[in-house]
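Right, subunit A next:
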Amino acid sequence: GSTTATGGTSASAANSAAAQQVVPPSASAAGPGCTYQSYAGGVPKLDITDGKTIVGFSQSESTSNPFRATETSSIEAEAKRLGVKLIERNANADVNAQNSQIEDMIAQGAQVLIVAPENSAGLGPALAEAKSKKIPVLTIDRTVTGTACSDFVAFIGSNFYGQAQTAADDVAVATGGTAKVAILQGTPGNNVSADRTKGFTDEIAAKYPGLSVVASQTADFDQTTGQKVMEQLLQAHPEITAVYAENDGMALGAMQAIRAAGKVPGKDIKIVSIDGIQQAVQDVASGQIAADIETNPRFGPLAFQSLQDLYGGAGVQPKVIIKDNHFTSANAQQALAQGLVY
Partner candidate 1 sequence: MSPTVLTSAVPDRGPEPEPRRTTGGAGSVGRERRERLAAQVQRRGALVVLALVAAVASMVSATFPTWSNVSAILGNDAFVWLLALGMTFVIITGGIDLSVGSMYALGGVLAAYGAQTHGTWLAIVLPLAVGAAWGTVQGLLVSRAGMAPFIVTLAGLLGARGLLQLVTDEGATTYLVPPGSAFRSLGAGTWTPVLIVAALFGLGAVLLTRTRFGADLTAIGGNENAARLMGLPVARTKLLVHVLSATLAAAAGALGSARLGSGVTTIGVGYELTAIAAVVIGGTLLTGGSGSVGGTVTGVLLLAVIHNLIDQYASQYGSAFTDTVNGAFLAVVVLVQALLARGRQEE
Partner candidate 2 sequence: MVPTDRTVLETAGIGKSFAGVHALRGVDLTLHAGQVHALIGENGAGKSTLIKVITGVHRPDAGRLRFGGQEREFRSPSEAQKAGISTIYQEVNLVPMMSVARNLFLGREPRRFGLLDVRRMNREAGRVLAEYGVEVDVTRPLQTLGLGAQQMVALARAVQVEARVVIMDEPTSSLEPREVETLFSVIRGLTARGIAVVYVSHRLDELYAICDRVTVLRDGRVVHSGELAGLDRLELVSLMLGREQSVVRDKGTTAFGAGRRSRAGGTPALRARGLSVRHRVHDVSFDVHPGEVVGLGGLLGAGRSETAKAVVGALGAGAGSVEVAGRPLARRSPAAAIRAGVVLLPEDRKVEGIVPNLSVRENIVLAALPTLSRAGIVSRARQDEIVDRFVQRLRIKTSGPDQKVSDLSGGNQQKVLLARWLCLDPEVLLLDEPTRGIDVGAKAEVQALIDELASDGLGVLLISSDPEELIEGSDRVVVLKDGAVVGELTGEQVSEEGLLAALSHHPADECGPVPEPEPGPDPDPEPGPGIVPESVPQPASDTATGTDSGDEKGTAR
C-alpha cells in the first residue's frame, strides 16, 4: 500500500530557493540535541534514505490552503529527492481523525513520523502509540503539549506570538504610532489564533499607547468571512485606520470591504497581515498592504535534515524556530521576483 511520494513540480525549485532558515540558536534552546539513543529511552537506528524505511506524514488541514499545499509538497519533494518512502494522510482539521490516521500509518508500517498537528492539545493517543512502538515523531508548524525528545522529537516552526508582535510593530510604523485598529482573528479555539491575538495585544499594551483596538472579531481565517466582517466593522467604526489580519486570506477580504466602503487600502486604512502568500505580497509591493509577516511552510528540507540528525548523532534541538521572512514595501518586489513567495 505505500508509495513513494510524487512531489509537486515547481515545489522542488521553490523548496531550495526559499527553504526555511533556522533562527540563530540564541532564540532556541541550546544544549545536547535529541538523538535516536536518547529519544524516549532509545529507538532503533534507521537509515531513512535506504529506500525501505517508511516515513509517515500527517497533514492536519485541507490542502486548499496555500500554506498547507506548499507544506505538503515541500515534504513530498524533499522525500522524493532523498529517495524516502513516504506515506501520508490528511485529517481535514479533525483531531480524532488525525489520531486514527497516525495510528493507521503505524499499522501500515511507518517507522518515523512527521506530524503537522491540528492543535496543541489532543494528539495524546497517537503520540503514545508511536512511543510504545518506538517510533519517533517530529512535529512541525504547530506545537503539541508534551516533552521534547520523549513524546516527540522536536518542534520546527514559526513563533506565532512573535509574528504577532512584529505585526504590531508594523502597524505602529505604518500609522506613525496612532491608529484605531480592527483585528480580524483566526478560527476560535485554534492555538495559532490565540497566539496571534495575544502577541499583538500584548505588544501594543507594552509599547504603543497610541494604538487602540476598536473591534476584534473572528473571521475564521477565511477571505469571504473576512470581507463580511470588515464590511460590518467599517459601518460601525468609520474611524478605523488600521487592520491587523491574522492571516492573508482575511486581509484580502478586508481590502475588498475597504474598497467597497469607498476607502483606499494602504492610504486610508493600513493593513498588516501574516502568512506571505503570493497575492498578499503583491499587494505589499503595490502599497495596499503595509507589511506581511511570512509563515514559511517549506518544511521539507529542514524536517528531513532533522531526522537525519536524529539518526546521525548530530542531534536535534527541542525547538527549531524558523526565520520567517518579513515583507515590506522595501523588499516585496524583490522577493516576488526571486520566487521566494509561495
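As a convention for this text, a contact is a pair of C-beta atoms (placed from the backbone, for glycine too) under 8 Å apart; a residue touches a chain by one contact, two chains touch by 3 or more; residues count from 1.
Basis for inclusion: all candidates are chains of the complex that A comes from, given by their letters.
Note that the coordinates shown come from a computational prediction; the quantities given were computed from them, not determined experimentally.
Every option in 1 or 2 comes from this complex, but the candidate touching subunit A is 1.
Residues of subunit A that touch candidate 1 in their complex: 1, 3, 5-6, 59, 62-64, 72, 87-90, 92-97, 99-101, 103-104, 106-109, 118-125, 129, 145, 187-191, 193-194, 197-198.
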